[in-house]
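Shown here: the complex without one of its protein chains, the others still in place.
To keep things simple, chains are lettered A and B as they appear, and every chain counts its residues starting from 1.
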Amino acid sequence: MLLSVEDVQRIATLARIAVPERDIDRIAGELQAIFGLIEQMQAVDTRGVEPMAHAQDVVLRLRPDAVSESDRREQFQAVAASVEAGLYLVPKVIE
Amino acid sequence: MSWEVVIGLETHARLSTVSKMFSGAATAFGAAPNTQASAVDIALPGVLPVANRGAVERAIRFGLAVGGRIHDRSIFARKNYFYPDLPKGYQISQYEQPIVTGGTIRIGDGESEKQVRLTRAHLEEDAGKSLHEDFHGMSGIDLNRAGTPLLEIVTEPDLRSADEAVAYAKALHALVRWIGICDGNMQEGSFRCDANVSLRRPGEPLGTRCEIKNLNSFRFLERAIQYEIARQREILEDGGRIVQETRLYDPDRDQTRSMRSKEDAQDYRYFPDPDLLPLAVSASWIAEVAHDLPELPEARRARFVEQYGLTAYDAGVLIAAREISDYFDALARRLPQQAKLAANWIMGEVSARLNRDGLEFDRIPLSAERLAELLARVADGTLSGKMAREVFDAMWNGEGSAEQIIESRGLRQISDSHALEQLVAEVVAANPAQVAEYRSGREKAFNFLVGQCMKASRGKANPAQLSEILKEALAS
Partner (left out) sequence: MINASLTELAAALAGKKISSAELTGLFLERAQAANPRLNCFITLDPERTLAQARAADARLAAGKGAPLTGIPVAHKDIFCASGWLTTCGSRMLSNFVSPYDAHVIERFNAAGAVILGKTNMDEFAMGSSNENSYYGPVRNPWDAGAVPGGSSGGSAAAVAARLTPAATGTDTGGSIRQPAALCGVSGIKPTYGLVSRYGMIAYASSLDQGGPIARSAADLAVLLNAMVGFDARDSTSLERAPEDCTRALEHSLDGLRIGLPREFFGEGLSADVARAVDEAIASLRTLGCRVVEVSLPNTRLSIPAYYVLAPAEASSNLARYDGVRYGYRTAQYDDLLDMYMKSRAEGFGAEVRRRILMGTYVLSHGYYDAYYLQAQKIRRLIARDFAAAFERCDLIAGPTSPSVAFNLGARAQDPVQMYLSDIYTIGVNLAGLPGLSIPCGFGEGGRPVGLQLIGNYFGESRMLNAAHRYQQATDWHLRQPDGEARP
């Protein structure tokens, strides 16, 4: 498998991480080496093996439908970059 | 050559829980921005989701109501994308293994019926809201809605027109309110539809579809689909091709337009949420929910026909909403022999009055018990139709029970034959000329004499009885 420069650009955009043009080749190379390691997996026959998502074979616990949280806007917004009238501000969203 | 329209709907019903899908924040509508956004809802570092039993219970209720399959094991996945109203950078949503699959919703009246097949219904969380008023060229983000539980209900591409789509949406809307899982408030966004619309030549495979997002009224749903059908037909007939895309309906211009934010091909990178274990629903839980489920609309419709002898049409009207049918049921149970009268009153007088006062059925100021007392007086001849309407008006205005109003206004219809005979005798004696006229064959004089009797009784004489007694008196 070969990770192309286009692949790196595509995943960088999906992940919303700017990658400077000059770094793309290097990053593609690094990822290439890591995926070389990962490729070892592909040789293993896993037919019939159930994927394991959790360490314990337990099911979801559910909480009762009750309000347990109160308004903490002031504290929460104290660490926000830009706030006005109780709203978080971001560059204009275009739908 | 004609086109066949193919429509599938995806509906987001906001579940009527008091707290959110994965946090203990309140879900009440209209709070000040971000005051109902808890640490989990704003996705602070380190916080974790815990699922709401009430939301799952409502999904089970829905599955039972549509006759779908409720899975003993379903999985919450993460749908990854960046958007400022999506605080975690992913939406928790059931993907490959939803809680409900299959089921049907019936649309149409007695004559043309259709079963719309459901693909699935799955649990997920809502996003927040972006407010685009100008904050110095910025958008404002309110996360109060973020994390509110939704049931996304997806149909097969079974609908063939805007009318069918609206009929389905209305039936679904009535059902989710009926079983108490969603308040159905469309202005507040509690019930929103996405429509997938495509055209094809009959018999051919499905055409390329466009998805119209966030239609929050039946009218917009209808208009958007109609516009979209016309748009696609024009493109296809000009030899063009439909581009698969997400579109937005603009009610002001009555047209759909491509959504810029969805332009890039999305790659949501779904995977099972490692913070949440498989959701298990036991047979005993399902049985418990089934036990508490109200009688469903279809069953009730059949029962109304069977038990009360209503026409299929009337029964269909009365099950349009659960409150109406409950009301009718309570009324008819008290007047089993007068079910038709009860139905007519609800569909006539009662709904006209609600309309006039701008009230929904659940705000009706008159209980079924009270109305039954009134209708009983109509049935036993105490009140004429006209008098009954007068009493009804007074009851609606809170002036008391039917009995009290009848008494206080002296509205009791005179049905005592002895009293009526006496009254008739007096009128006959006082109007010899008209009596003679009648007897000589001039029928018109009869109406005059009835009028005189009524006047003498101050309008309270039972008209049918009066007319009989008068006829007898004149014949002798």
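Note that a residue touches a chain if its C-beta (ideal position, glycine included) is under 8 Å from a C-beta of that chain, and two chains touch if they have at least 3 such contacts.
Just so you know, these numbers come straight off a predicted model, no measurement behind them.
**Q** Of B:21, B:51 or B:342, which one is in contact with the hidden chain?
**A** For the chain that is not drawn, the touching residue is B:51.
**Q** Which is it among B:89, B:385 or B:451 that touches the chain not included here?
**A** Only one listed residue reaches the unshown chain, and that is B:89.
**Q** So which bits of subunit A touch the chain we can't see?
**A** Listed in rising order, the touching residues are 3, 7-8, 10-19, 27, 30-31, 33-42, 44, 46, 49-56, 58, 60-61, 63, 72, 75-82, 88, 90-93.
**Q** Spell out the interface residues on subunit B facing the chain that's missing from view.
**A** Counting over the whole complex, subunit B touches the hidden chain at residues 39, 42-51, 78, 80, 82, 84, 87-90, 141, 267, 269-271, 274-277.
By our rule, only the chains that are shown with their structure count from here on.
**Q** Using mean CA coordinates as chain centres, what's the subunit A-subunit B distance in Å?
**A** Distance between chain centres, rounded to whole Å: 41 Å.
**Q** Which subunit B residues qualify as touching subunit A in the complex?
**A** Residue positions touching the partner: 17-19, 23-26, 32-39, 42, 44, 50-56, 73, 76, 82-85, 130-132, 135, 137-143, 248, 259-261, 267, 269, 272, 274, 276-280.
**Q** For the complex, which residues does subunit A have touching subunit B?
**A** For this pair, the touching residues of subunit A are 14, 16, 53-54, 58-69, 71-73, 76-77, 82, 84-95.
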